[in-house]
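The structure under discussion appears below in the form of structure tokens.
Note that one protein chain of the assembly has been removed; the remaining protein chains are unaltered in position.
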Amino acid sequence: MAELQHLPTETGDQGATRIRVNGTDHLVADPGPITLGSWLREDLGLTGTKLSCEQGFCGACSVLVDDALTSACSVLLCDLDGCEVVTVEGLGAGGRLHPVQQAFLECRGFQCGYCTPGMVMATVALLATSPHPSDDEIRDHFAGNLCRCTGYVSICEAVRKAAATPSAMRSGT
Amino acid sequence: MSLDDRVRQVGDVVLGIVGESERVATTAAMLARVEYAELPGIFDAALAEASGITVDERFPDNVVRRVDREHGDVDRALAGAAVRHRARYRTGRAIHFNLAARYCVATCEVDGRVDLLTSADAPYFTRKELAEHVGEPEDRITIRVAELPTSSFGGRTSINPLFEPVAVWLAKQVPGTPICLRFRPEEELAVSQTRHSLEFDIDAAVDADGRLCALDIVTLADHGAYPSFVTDVVLANCRDRALDLFAVDNYRFKGKAVLTNNVTAGEMRGIGVTQVIWAVGCHLDELARLAGREPLGFILANLASSSPDGAATGGARASLTQSLAVGAERMRAGSATNGARNTSWGVAVGLHTTGLGTFHGGDRSAATVTLHPDGELVLRVAAPDSGQGATSAYARLLADALGVDRERVQVAPIDTETAPYDRWGSVASRGVFVVGSAVLDAARALQDELRRRTASDGLPDLTSSEHAARVRQPITVSGESHQTENPPTYGACFAEVCVDETSGRPKVIRVISVVDVGHAIDAGLCHAQLAGAVATGWEFAVGSELALSDGTPLSTDPHDYRFVHADDLPSVETVLVEQPEPSGPLGARGIGTPAVVAVAPAICNAIRSAVGYRAPHVPVRDEDILRHLVDTGAGAAVSG
Partner (left out) sequence: MTAGLSTSRPRSAEAVHRPRTVNDALALLQRHERLATVCMGGTDLVPRLRQCPDQGAHIVCCSRLAELQRVAIGTDAVEIGAGATYRALADHAELRSTLPALAELARTIANPRVRNRGTLGGVICAGRARSDPPTLLSALGAVAVLSSVRGRRTLPIEQVIRAYRTTALARDEMLTSVRIPRPNREASISFDRVGSSQGPIVNVAVSRQPGSLRLAIGGVRPAPHVVTVPSGDVTAIGEIARQAIEQTWNGETSLASRWYCAEVGVRLTTQLVARLGGPA
């Protein structure tokens, strides 16, 4: 597990929000009512996180907030003061894919690719708490991540393959 | 046409606002006041023709298309048959729910030329439709295809009258300024065009030998408010596709498509064929049972040995005899049915045609290949990737034909300025079959050109350094293909279902999908297509429909819909059978769509086997199964 480095928190009324995204610290003076998903995509240009249903239903916008899988469309940025966020851009290092990404690639765990960042983040979250999930556990875990193309067969294969890769349990950068 | 003074369906445009930001436009929209004069609407397709209400002035009685076909003497065969069965079936408005909502950028230049960046399966066809909608000549419009694929499944075959024409119209109000338009998630769910809701009245009969002797189908298609070319496609598939599967001496089809004020229907993976083969597959399963025949044996006994429209040697019989044997063996080996309560399996067969060879006087495609001095090959086609891997398949076909590494082939971004003309792009599972043939033709043309330049009989080594020295300017060649066939791809599906007594919910516990792919150019991608098709079929059978009340969706909250999730498909097995198709590249057939078709009837036949309930409607409602259990005493309210 990546070491959590909580920043000093100043939770004042309408104050600034400190947030770490993929290892980089950000200080947002007055975030207002913007969601994490919109902020990541529009202000940071991190468009790997997809927004689709924007109702917390489809899972396309899944990211990690303090290692916990979270719908980026359903959480306010200002509610994440002092938190560490990892998006799909934060996986892998030195130009190499993260083992979970590698497993999705090898198992062709995607077609159109729109659900893929969310699926990858969901897999990272699953393997962090359950390194060797059963098939039932995998299917239950993905009960909130929708894919319109694959029928989930290759996605579940990718999860199993990632589970067989020891370093897949590392969540972050 | 969607830009006149009438609202014809929910989601119709009443006001366009251009703002510098979404916030500005939204604020302006909230200030707008619209006065409506209420007009009568028509929401029941069965009443559309005689309603006296006209949805579109071009079709006063709302009938946009009638399609018929007949051979033999159906009435006589029905009257004289050993066992006859008649029933009505209806299919729901399945929705794409594409995760990538519609999004486009339209720019109208000061000189009136239009540039549209959008997702389109067939950019040239999109250009043609758009030209008609906005009243511009085609050569004044450029369509550029967004490079990121979307899970189109037909949802981007046609323009949406509520979308692209609106963006262009708005762009015309502010020449030189790009206009960005997107569907909100609610719009993507509700008005992004559904599968057609179809009603089938089917009458069929068997003779004393258990042979299907008559099949009579009457179809009514509710197209919704805005007519398009797909009314032809949906009815033509309903008319013909059962004949690709089953041999029947007496056949009659009468089909009609009408306009209503419901949400407009459009293309969706296996348009028409998914509905009609579900209805026919269920009906024949029931007919077999009534005739005292085992459904699998009944299918085998009645398979067609040729296809009336395709060239497949041996037809359904040759393709499916093997598929059914393989699938049945697997299902029997691992079945949980033995003894388990309310659990059983069902079987069905399906097909879809590859390409549009017999639809529009032949299906043409084109490809160009440019060889650069550095040895890089740039391939241009007008068939975008929809996530099915088409781009990688084209690159692979070209690389293999030329004997070079795949990494050397770049497939160019697609726009109607630079891509070779190909009307139909990536629709109708034609990608590898028709476009792939054009790619192979371009590869041959390049080899010929290189031979001509080097005046040598042997094929030049594209990877050699001497070659790079010889080619100082890029060489561009073209390839074409012209298909007059649209050979069917056949598949069989076995589904095992367990019905929950508490809820009536049919849980699909196992699916085996066997498809004759002709030749697997990439077996991994074939399996992936088959697995995805099972999910689409599941949703059509037991998932969700867009339920309307007076044309208005009951919900636009996705939480209210049963879209297929990982836990809905615990066990999916995909099996490839390879009997080469003579007219396809390397013997391949289209596979994207055909594997969808048999899934829903297999699931419904399994439900019938498990609890005796014959679903007259898809998606099957838990409530209807539970009512059946209560009525038949199969599941008493008080148990244990």
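Read from first to last, the chains carry the letters A and B; within each, the first residue is number 1.
In this section, a contact is a pair of C-beta atoms (placed from the backbone, for glycine too) under 8 Å apart; a residue touches a chain by one contact, two chains touch by 3 or more.
On a predicted model such as this, the values are computed, not experimentally measured, just so you know.
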Residue among A:Leu46, A:Cys78 or A:Ala162 that touches the chain left out of view: A:Cys78
Hidden partner chain, touching residue among A:Asn22, A:Thr70 or A:Thr87: A:Thr70
Sites on subunit A contacted by the missing partner chain, in the whole complex: 11-15, 31-35, 37-38, 41-42, 51, 54-57, 59, 62, 65, 68-71, 73-76, 78-79, 81, 122, 125-126, 140-141, 143-145
Residue ranges of subunit B at the interface with the undisplayed chain: 13, 16-26, 29-30, 162, 166, 170, 179-184, 186-187, 501-505, 559-560, 562, 565, 567, 622-623, 626-627, 630, 637-640
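As a convention for this text, only the chains that are shown with their structure count from here on.
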Length of the line joining the C-alpha centres of subunit A and subunit B, rounded to whole Å: 32
Residues of subunit A touching subunit B in the complex: 50, 52-55, 57-58, 60, 108, 110-115, 135, 138-140, 142-156
Residues on subunit B engaged by subunit A in the complex (per definition of touch): 96-101, 148-153, 185, 386-389, 524-525, 527-528, 531-536, 557-559, 563-567, 569-570, 572, 574
